[in-house]
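A single protein chain has been omitted; all remaining protein chains appear in their positions.
Here the chain labels run A, B and C in written order, and each chain numbers its own residues starting at 1.
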Amino acid sequence: MELYSGPLDATEIFKSWFNREKESNYGAFITFVGIVRSEDNIEALSFDIYEPILKSWFESWQQKANQRGAKVYMAHSIGDVPLHNVSYVSAVLSPKRRVALELIDEFVEDFKANAPIWKYDVIDGKRIYAESRSTPMSGAGLLN
Amino acid sequence: MELYSGPLDATEIFKSWFNREKESNYGAFITFVGIVRSEDNIEALSFDIYEPILKSWFESWQQKANQRGAKVYMAHSIGDVPLHNVSYVSAVLSPKRRVALELIDEFVEDFKANAPIWKYDVIDGKRIYAESRSTPMSGAGLLN
Amino acid sequence: MVKVEFLGPIGYPSIEVEAANLADLAQKLKEIEDIKEWLSNSAVAVNDVIVDSLDTPLKDGDRVSILPPVCGG
Partner (left out) sequence: MVKVEFLGPIGYPSIEVEAANLADLAQKLKEIEDIKEWLSNSAVAVNDVIVDSLDTPLKDGDRVSILPPVCGG
């Protein structure tokens, strides 16, 4: 798991993961890249991350992947990421394609729902919590 | 669609597609990389391609993707690809993640089932048709 | 004393409170106007582990995190 301040260099990240694993005898390597879209007059997105829980979320996914003979990677930005820049890269490797195709879907969806990352739109230099696009984590509302 | 003689440079292909599309306002960019695995004593895989039908297969997929606001890419090797080298790269771009995650699965699976590409194991320098891993295309058996 | 941190957009400073378990803590947090509204959709971690029971006991020095709705990527 890699966290960077500001935008990610997607090609460098792809290259580094690919070179690390190309001799590992995985047959399928899938990457998901999230790029900041221009919409609703935003200038950038901005992210807060709570690293201890993100790390344990990621480690439990690594175990889940290992049980299926697979491996996962992820990188995410902290702070501001301007339009058309990359804020998120994740990857799955597995011996055969089927497991990799299933895992990338589950991994990215669970990331969206449960990784402790908060997103803000940056408009006129101000950070506005992306409340309507955010999802309560599993177990939310316990103290209500 | 790109066809190359021998192994693919996955990082260069990723970089070229990514750089071409990063300003296009797609939010999700997924790539699938197929790497030749060491198994059953093979030295390499080898591929024959029938390009005219592969091209029309790809173009019909491009239309299907466009109808969902998405775009597809693919690159494949012709001839021999040694162990731990890349023979296949495909990609999907879409504004939001859900369509991209669904399309990459459908695109790769339909590629496996219907792209006119024949695979051979290379063992002791000989090309052996990978018959048991091959799939009859849609409509197979018409002349039977 | 238990330390309570409010993560991400909640933007409320950490506090220290006396609480024997999460049910007890919930009562105290509901009294804070700026926090109350976040409780219905926030998850809770004790010492960085997400928990799912109000019976979860708390001891001196424990750290509780309040995690509002997320959106990574």
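Simple rule for what comes next: a residue touches a chain if its C-beta (ideal position, glycine included) is under 8 Å from a C-beta of that chain, and two chains touch if they have at least 3 such contacts.
Here the structure is a predicted model, which means the values were calculated and not measured.
Student: Among the chains included here, which ones are touched by the excluded chain in the whole complex?
Tutor: If we consider the entire complex, the absent chain touches B.
Student: Please identify which residue in B:K22, B:H76 or B:R97 touches the non-displayed chain.
Tutor: With B:K22, B:H76 or B:R97 as choices, the missing chain is touched by B:H76.
Student: Hey, which subunit B residues sit against the chain that's not shown?
Tutor: Per the touch rule, subunit B residues meeting the hidden chain are 34, 47-50, 52-53, 56, 76, 87-88, 108, 111-120, 129-131, 133-144.
Operating definition for what follows: only the chains that are shown with their structure count from here on.
Student: Quick one: report the Å distance separating subunit B from subunit C, using the average Cα coordinate of each chain.
Tutor: Centres of subunit B and subunit C (C-alpha means) sit 49 Å apart.
Student: Out of subunit B, which residues touch more than one other chain, so two or more?
Tutor: 97
Student: Of all residues in subunit C, which are in touch with two or more distinct other chains?
Tutor: 73
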